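Only one protein chain is missing; all other protein chains are in place.
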Amino acid sequence: MEQQDKFARLLGIKLEAASPGYARASLTVRPDMLNAVQVTQGGVTFTLADFAFAVASNSHGITSLALSTQLSFPGTSREGDRLIAEAREENSTKRTGLYTVEVRTAEGRLVGLFSGTVFRRSDLVADWMEKNADPGG
Amino acid sequence: MEQQDKFARLLGIKLEAASPGYARASLTVRPDMLNAVQVTQGGVTFTLADFAFAVASNSHGITSLALSTQLSFPGTSREGDRLIAEAREENSTKRTGLYTVEVRTAEGRLVGLFSGTVFRRSDLVADWMEKNADPGG
Amino acid sequence: MEQQDKFARLLGIKLEAASPGYARASLTVRPDMLNAVQVTQGGVTFTLADFAFAVASNSHGITSLALSTQLSFPGTSREGDRLIAEAREENSTKRTGLYTVEVRTAEGRLVGLFSGTVFRRSDLVADWMEKNADPGG
Partner (left out) sequence: MEQQDKFARLLGIKLEAASPGYARASLTVRPDMLNAVQVTQGGVTFTLADFAFAVASNSHGITSLALSTQLSFPGTSREGDRLIAEAREENSTKRTGLYTVEVRTAEGRLVGLFSGTVFRRSDLVADWMEKNADPGG
């Protein structure tokens, strides 16, 4: 999935682990991911958390679409930091799901606390990705 | 500020307007901003909204740090779409601020609804940016 | 609906207006709605906003269940203040909906900014309420 997600690829995001209702992903903060005061731009932290959320929520094979997300910033990270996002399923029904994601530095410092809600469609992830495949990808 | 924010620059974000408590920014969705099913990755929409939020919340000259953000996805956008984020101040005190951001396509379709809370430090943005300037920037 | 919602009744909430995708509700802050420092307890503001959200999101006749809500507190209110919540539909699909609610004092001061996401079931509100009616209500 990190190969097909071109924006995750642009950020060098790696999927490290995935199982039903769970995902772990990481990236290393590059110079071009900093904001105007040399700390990691909030969008980088969000993208990593959101990617782990997407993998975890689609892990049952049913297409799941993000409806609403929330991200708090308990800390900051800097160039060279390795960030690890761990997504867990808090609840799952046929049609909905709730996930939380913690983003930590390699040293274990919390830099992002994320929650996200999905709506599950009635089609399968595999079919949906095939139908929407990038012809050039 | 879009020049100093290197991640905003990576995404081609342009600051179109800014005044006290207000900002408008835009980007055009590139092929490398899509997710696995060829729609704009949520992190792109977040980064644009967050950038407008940062400009609006720092527009009074007092350093403002994002504590918490929320983003809902009422619609999707695709390659080539021009996205425009408009940030407005809903409340501002000496120490805190609340902002909402709407992200729309050029046709006016709502694709992101964002809110963010900041804590205001006691230093000035100008001093803070100078102190944390990128030596190589 | 404010008659059947017993908790809304306990708080003296009045539904003032409702139309497809819209609702307006109000209450007057009583002494038993204050917190330890004599301002309106956050749960009162939430309940009023959530009630308006429930009416607006169920206004199309399709049962809509709240998945996720967000409430910011840009101001405080006090005993005797009349609070008015106005809910608007930002997006609606067959299965999902996004609503924002502003809570203001009668003087127009913003004291709560709320957003909420719903999942729409496949049954009708009328059937669902009948099936779950309070036998003693």
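For clarity, chains are labelled A, B and C in written order, and residue numbers in each chain start from 1.
Quick note on the criterion: a contact is a pair of C-beta atoms (placed from the backbone, for glycine too) under 8 Å apart; a residue touches a chain by one contact, two chains touch by 3 or more.
Not measured: the values here are computed from a predicted model.
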Problem set entry | Footprint left on chain B by the chain that the document does not show | 67-68, 70, 95-96, 98, 115, 117, 119
Seminar exercise, completed: Listed in rising order, the chain A residues that touch the chain left out are 70, 72, 74-75, 90-91, 98, 100, 110, 113, 115, 117
Exercise. On chain C, what residues meet the omitted chain?
Worked result: 1, 4-11, 31-39, 41-44, 46-47, 50-51, 54, 65-73, 128-129, 132-134
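We adopt the following convention: only the chains that are shown with their structure count from here on.
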Problem set entry | Copy pair chain A, chain C: interface residue numbering same or different (half cut) | same
Exercise. Superposing the C-alpha atoms of chain B on chain C takes a rotation of how many degrees, nearest 5?
Worked result: 180
Seminar exercise, completed: Cα centroid separation, chain A vs chain B, in Å, comes to 19
For this session: Could you put a whole-Å number on the gap between the CA centroids of chain B and chain C?
Result: 29
For this session: Would you pick out the residues of chain A that each touch at least 2 other chains?
Result: 67-68, 70
